[in-house]
Every structure is written in C-alpha cells, then in structure tokens.
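Right, chain A next:
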Amino acid sequence: MKTAIELQNITKRFGTVVANDNVNLNINFGEIVALLGENGSGKTTLMNILSGIYQPDGGAIFIRGEQAHIASPRDAQRLGIGMVHQHFKLVDVFTAYENIILGMPRVKGESPAECRARIENLREEYRLTLSLDKRVHDMSVSEKQTVEIIKLLYRGADVLVLDEPTAVLTPQEVGHLFAMLSRMKKSGRAVVIITHKLYEVLSISDRVAVLRRGQCVAEAVTAQTDSRELTNLMVGRPVELKIERPDTRKAPNVLALTGVSVKNSDGGNALKDVSFSLCGGEILGVAGVAGSGQKELCEVIAGLVPAETGAILYRGRNIIGNSPAEIIKKGISMSFIPEDRLGMGLVASMDLTHNMLLKSYRSGKLPLLAKAPAKALATELVDRLKISTPGVAAPVRQLSGGNVQKVLLGREISAQPQVLITAYPVRGLDIHSSFTIYALLNEQKKNGVAVLFVGEDLDVLLELSDRILVLCQGEVMGIVSAKDATKEQLGLLMTGGKEGA
Partner candidate 1 sequence: MKDLVHITKRPERSALSSLGLIAAALGLAIVAGGVFIALMRQNPLEVYAAIIKGAFVGSKRDPFSAIKSTVILFVPLLIVSLGLSLAFKMRFWNIGGEGQMMFGAIFATFFALNYSHLPHIVLVLLMFAASVVGGGLWGLIPALFRVKWSVNETLFTLMMNYVALYTIEFLQAGPWKRTPGFASIGSFDANVQLAKVGGVHVGWILALVLVVIVTVYMSRAKQGYEIAVVGESKATAHYAGMNVKKIVLRTMFISGAICGIAGMVQIAGSDNTLSTGLTGNAGFSGITVAWLAQLNPFAVAVISALFSILEKGSKTIPVDVMSKEAANVLQGILLFFFLGAEFFRRYSIKINLPQKQVRHIQKEEEHADG
Partner candidate 2 sequence: MKKLTKILSLLLIAAMLLAFAACANTDTNDTTDPTTTADSSSTNPSEISSETLKVPDDFKVGILHISSVAIQSGYTWAHHKGFLEMVSTLGVKESQIVVKDDVPDNDVTKTKQALQEMVDADCDLIFATSYNYMNTVKEFADEYPDVIFSHCSGYLSNDKNFNNYFGRIYEARYLSGIAAGLKMKEDGKKIAGYVAAMNNQNAEVTGGINAFALGIQSVLPDAEVKVKVTGSWYAPEQEGAAAQALIDAGAYVIAQHCDTENPQLKASDGKVFGVGYNTDMTTEATKNSHIIAPIWNWGVYYTEATKAVINGTWKSVNYYGGTKEGLIGLSPLNTAVAAKDTQTAIDAAKAKILDGSLIVFDKGLTKADGSIIDHALTDEEITGKIDYYIKGVSLL
C-alpha cells in the first residue's frame, strides 16, 4: 500500500492551549483511517491543518513522499486533499451541479455537456443517488453531504477527510454512506473519518488513531482491537460502557397528551394529533430524524408554543393555555439543548450564578434578587457534576459544550421537577460527560420523575429508555418497548414506515 500522507511531529497552539502536540500519523491509499477522540482532543484541528485552514506551529507534512507546505485550502485541493466539514459549505439557492462546479475553472476545451457528463460518471461510479438539478435548499442533510463529496471528487481529491459525517444521518443513511466510503477505498483513495462513535470505527475503518488531549496515544489495526480498549485509550482510564436501565415503580399518567397538534410558522403541522402518556419513574425516549417535531413537542408541553387542538393533562388537569411561568411552577421542567447549545436554556453572557436564577429568580418577596442561594447552588453543581470552569463568576459562554450542558441539566434537576423534558442532553459530549448525564437522568427516574428524553443516538435511546416514541414529520409513528426494539426497527419508523404490529 502506498503512503498517501505522512504527518510528522505536528504541533499547533492556540494561545496557551496546545491543540496538537507532536502528532505523527500515516495515511495510505486504499484504506480508511478513523480518527477517534473525545471532544476537544484535537481531531478536527489536525485535519484542518491537513486541509490548509490552519498552519502548524511545528512539524512537517509529506504528501506522496514529498514535503509540502499547505498554506490554504486551495493548496490542499491542488495536492488532492479534500475535507467535508461538519457544517456544509454549500450555496442554498444553487443546484447540486452549480455547487459542484462553483469556483472551478473549466478544463480547457471541455464543453459544459462534457463537464456534466464527467460529474455524472463520478456519481455512477460511486452509486450516489442524487439529481444534479436539485437545489440545495430542497435537499435532505444526507443529500447535501453527497453533494459535498461529489464536489471533492470532481476537484480531484484522492484523500478525503470527513468530520463527524454520521452525526446528522439516520441509521439507513449511515449504511449508504459507509458503503460509498468502502467503494472509494476500493478505487484506491485514502479516506479519513473523524468520529467519537466506537461502533463506526469498528464497522468501517481499517486502522484507527486515537487522540487524547492533542496527543496521538495509539495507532492500531482496527481488527486487532475492541471497543473496550479503544474507549480506555480515548478516555485515558477504564470506563464502564454499559448504560444502566434501573427498574423502578411506575406512577401512571403523570403527563398525558391527547390529540395535540401544533402549527409551524408556515401554517403546516409541526405536530399532528400526538397522543401518549408518560409515567413517573419512567424514561420515555423520543426518536426521529432531525426536525420531525421534537422541538415543538418539548415547547408545547412547556407552554412556549400554543396547541391548536388536543389536551395536555398534567395529573389529570389540562395545562394548555397556562403561561410558561405557571407550568414551571407546577414542576414541569424543560431543558432543550439546541444545535448551538446555548440557545434558550442559558444566558451566554451571564455567569453561573445568574444562570441558576433563570427560572427561580421570582422567589422571595423583595424586589431584589436572592443571589446567595443561587451562588451556593452554582458552587454545589460545579462540585457535584465536576463542571470545569474558572469559577461561578465566569460567563457561561466561556464554558465548553459538555460543561454548558451539565450546568443546564443540573439547574433543571435541582428545581426538583415532576416532569423533566430533556432534548439532546448529550449532543456533542464526550463519552465520560455523556455517562454523567445518563446517570443524572437515571437518578431522576429513580426519584419518580417522569422523564421525556429526546435523543439522537439510537444505541443510547435503546439502552437508556423504558419506551421509545418515534416521530416522523410531526406524527407519532409508534411507541415501542426499548428492551425489545432494534435499531433497524426504529430507523424504519423514523423514515415513515408504520409499525408492523
């Protein structure tokens, strides 16, 4: 196998933070290398150096055996390196074809038809199902990703880097993507995928490099390792990988929705005739492709958006029409982690103490804030949840994603809710932080709290939840028992296939 890329002693610093510390890595043509590591371990930085976005502070890059200086993404492109970023860089109003040729001078003597035919050939070669004339804003996430990939191929990339490519895909789409990556490998290209999901590493990669705190701690042939070893390497110490599902006594019908519909801003149905019940001491998982109505489901229960029809019964009383403040008072708590993480649950510019006050600031008769208990709570949470922060006076904005989520969930739980709605609480978190969150949720469940858990990772949903509700385009496709369900079954429901039973 021919060596495509050789990184030698790459070091990159941002101020005082060392993002990459003397990293060595070889990538060969005709293989798939997984770059594994927790959030902030330096995976993306390393690949950004390879694709010319950052300049290393030290070390050397060899491409096909020759030392190269990659000063810009354009240099990288010339050297045959292409990267698909987490956030796609496509022009929304252009078609796939237009996006692919954007910024590329046409080859001399080539007619537009020939150029198009060349793209069609690429598409067929890798069996990519996509109409070149579809506009980006009409595409699904997976289709957009396909456009990005064809774009790189068209530009002659034979080293492809994909940053967390599966984060936004359904299980079926992940299957398609992996099949495509295998075909690329067979055609002799080198592929790197950045990920923190172990099963992906094990199912697709030939070799794996594990990064921890900027250092490459291990490089191994995938077949000769297993998930336990990889996790230990990634986290730096042994980790119990099993998510608990404690048995609890269920208190039926703490919260029940019957026939709830919510309109979205275009007048369409964001939620359509949603009915389910949630018990105390239960975790009800909610699965669905992104944008299937998860946000509206959370918001309608919290009283943030009005319901068109139906009833939301909390302990037998309809709470539709109650103000958010009244609903908070009743003990229904929502923590929604949107894509930008801070979104609506926390105030980015405020410190931990002030964020503790967000829902409880009204307490007390005085017109002044009671800061002392909030500060005590903040201090306690920092301690209990091991939130890494310069102090309770630091703005939340300065905290890393996992810590932000701990702050948010910690605050919600400290209010001792009866119903806890939590959406994407482990979004973007490393394994260790994720497990802290799962433990927190289980603790709530054991305390008899009714937990609604909106998740992305089907494995986690299957392990953590008691039951799983599947949403597709605002409709409940089915509620399955998590113990008996399979990923494939969920995937089918998520894309609209009705439950067999």
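In this text, a residue touches a chain if its C-beta (ideal position, glycine included) is under 8 Å from a C-beta of that chain, and two chains touch if they have at least 3 such contacts; residues count from 1.
Inclusion criterion for the candidates: all candidates are chains of the complex that A comes from, given by their letters.
Not measured: the values here are computed from a predicted model.
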In-complex contact partner of chain A, selected from candidates 1 or 2: 1
Of all residues in chain A, those that touch candidate 1 in their complex: 66-69, 71-72, 74, 302, 304, 323-328, 334, 336, 343-350, 354, 357-359, 361-362, 367-369, 371, 395
